[in-house]
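As you look at this complex, bear in mind that one protein chain is not there, while each of the others sits in place.
Chain naming follows the written order as A and B, and within any one chain the residues start at number 1.
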Amino acid sequence: MSAVVSDPVMLAERSPGGASMEQREGRTRRIIAVLRTHPVEAIGLCIALFMVLVALFGPLVAPQNPDDVSFATRMLPPSATNWFGTDDAGRDVLSRVLYGARTTLSSVAIVILIAASVGTLVGTLAALGGRAVDEFLMRLTDIGLSFPPLVLAIGLSAAFGGGLTAAIAAISLSWWPGYARLVRTLVADTANRDFVENARVLGVSRLRLVLRHILPNALDLLFVQVTLDIAFVALTLSGLSFIGAGARPPSPEWGAMISEGSQVITSAWWVAAFPGIALTLTAIGFSLVGDLLRGQLDPRLKTMLGR
Amino acid sequence: MVAFITKRIGTVVLSLFVLTIVAFVLAEVIPGDPARTYVGPGATAAAIKAAEIHLGLNRPLVVQYWTYLVDLLHANFGISVFTHRPITQDLGSALPPSLELVVIAMVLNIIVGIPLGVISAARAGGRLDAVTRVGAMAGAGIPPFFLAVMLQYLIAFRLNWFPLSGEFSTTVNLGHAITGFPLLDALLEGNWSVLGDGLDHIVLPAIALAAGFTGVIVRTVRSSMIGALGEEYIVLAYAKGLTERTVLVRHALRNALLPSLTILGMQVGWMLGSTILVESVFSYPGIGTYAVNALFNSDLWAIVGIVLVIGAAFIVSNFITDIVQMIADPAVRADRLGRSS
Partner (left out) sequence: MSESGNGSVAVLGIDNLVVGYRDARGRIQRVVDDVTLSVGARERLGIVGESGSGKSSLALASLGLARGALVEGSVRVAGTRYQPSLRSMRSIRGSVIGLVLQDPLSALNPVVPIGQQLEEVLTARGSSRAVARERAVTLLDRVGVARARERLRAYPREFSGGMRQRVVIAMALMASPQVLIADEPTTALDLRTQRKVLDLLKQLCDEEEMALVMISHDIDVIADIAQRTVVLYSGQIVEEGSTSGLLDHPGHPYTAGLLASRPELEGPIPARLPSIVGSPPAPGSLTRCCRFFPRCSFAQAICREEEPALTAVGVVAKRDGERTERAHTSRCHFRAAMVAGSLVAHPHVAQVVSP
């Protein structure tokens, strides 16, 4: 007879300790195959990874200090010494763009972290907490979703006095309802599946149930949403900075840089152009990655949601 | 069905109510000392105190909220601290140009987005399709404000194809205001030169505003079309000897259009909000520029007024889209009514 299995439910879904070596081997090959058949998305992945690298290491390779003001070298066009030219305060645009990557991407990361955490919490509570809790939380979420994020973020950001922190808080506040709704659906659907029922019958505690069985399955799809959201949040964040409700000078945030550049656009196009291109590429890159992931996970999504 | 609509209206009213609370909370929390701004630089303590009383800032919170709510319902949004005019009046003159901008942008969205989506679906996998998809991706990825800046620089400044900024040229005689909507008034009066001038000025802002949304529409239409084209009745439609054009438009698009229309409806609200990012670049005198100025001047009541107006427009347009979708699409109807939460 077989030995007593400590956690028989795990046989139905993937093991908590990570995939076996054979599974990892096959997975790598599949990933490469997918990338080969989707060249555009593969390029997006490269762009996204590149941007992350820039965010992490950009400041280390930046030729100059982004805050070095030098009126003698104002508004110089791109050249060998200043690849992206200088802005109206004589600062090297390339260095500012490199530092800006870190500012923008880390802010985006924080927003998504907050929004996703809060959203997951609310969503899980709603899905597992019984009807009354579900009704209440979902009503709250519905109301939250019915407000335009940008305008709400502007209002909130201005309320908190502007600045990058305020903008981050404001966007997080407008973003969590979306995650709450998504997580609620995912958790509710997973919770109905057989293997969870099995676990419950076997006496697995509720918390363990949630943490080890339900959430890991929902996380895949959550991750897809996160990737898609990176682009949106980046655009919203820099939008706020652009109109003055977010990062403030002399912070090298891309939106703020584009705003400064727009003042001198007719005489120094490069001041606005390069941060803008960086921002665009970031948005496109992550959108493509999100698309790719969604395309891969969609069939699983359908079977999971039983449609 | 009636129950559903009633419930939905209930949610809308509730949302609007919450909106006013949010607006009020914003107004109370904004630090940029409105009394001081109202009085201006070089203010004495006494003047600020007087301004505070004048603006009603010294009463208890709940009372202030109630007064605020009552005022709102009487279309009194307060006085702007930087224009010194009633905010309702400011909004009244700023809203029509923005609405016209949104209309023009939506028109562009539809006449560019839907055909591109249809054609790229019909030629799925081909070169046109690849180009369109990349274009849609790029359109959706470019920040609207960056696109606005670049359009202004390249098209208006460098190529001189369109004016740099503003709503009309300064030399233009605007005629009478019938509806309050500048372009519409020019149209109604038969004032073609003014209409042409206005359209000239609205093109670049409209493109900058619409680009991102068009990217989304192209992809939505394309994917629903591809779905529709895979159905058996399409094979039979061809088997009847219909031309490709007829099959695409009369059969496939009919089925594919509904989800796209829903998204278009939702986009209206989003577009109105996005005017904030685009108008100021062109100094287009709409609600976007007004919002940016209000932010700059820390005009709390004005900002709140904007949040209210755009927020309400968003809520209402989503509601209308929802209802229209319910009426028009039997599948959605079954889904929503079955799961009445």
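Please note the rule applied: a contact is a pair of C-beta atoms (placed from the backbone, for glycine too) under 8 Å apart; a residue touches a chain by one contact, two chains touch by 3 or more.
Here the structure is a predicted model, which is why all the values come from computation and not from measurement.
K.L.:
Which shown chains does the chain we cannot see touch?
P.N.:
Looking at the complete complex, the unshown chain comes into contact with B.
K.L.:
With respect to the chain omitted from the figure, which of B:3, B:45, B:159 or B:239 is a touching residue?
P.N.:
B:239
K.L.:
Under the stated touch rule, tell me which residues of chain B contact the chain that is not displayed.
P.N.:
231-233, 235-244, 246, 250-251, 254-255
Going forward, only the chains that are shown with their structure count from here on.
K.L.:
Compute the distance, rounded to whole Å, between the mean C-alpha positions of chain A and chain B.
P.N.:
Averaging C-alpha atoms per chain gives centres 25 Å apart.
K.L.:
Which residues of chain A touch chain B in their complex?
P.N.:
40, 134-135, 138-139, 142-143, 146-148, 150-152, 154-156, 158-162, 231, 235, 238-239, 242-245, 255, 258-259, 261-262, 265-266, 269, 272-273, 276, 279-281, 283-284, 287-288
K.L.:
Where on chain B is chain A touching in the complex?
P.N.:
Chain B reaches chain A through residues 11-12, 14-15, 18-19, 22-23, 25-26, 29-32, 130, 133-134, 137-138, 140-146, 149-150, 152-153, 157, 269-270, 272-274, 276-277, 280-281, 291-292, 295-296, 298, 300, 303-304, 306-307, 310-311, 314-315, 318, 341.
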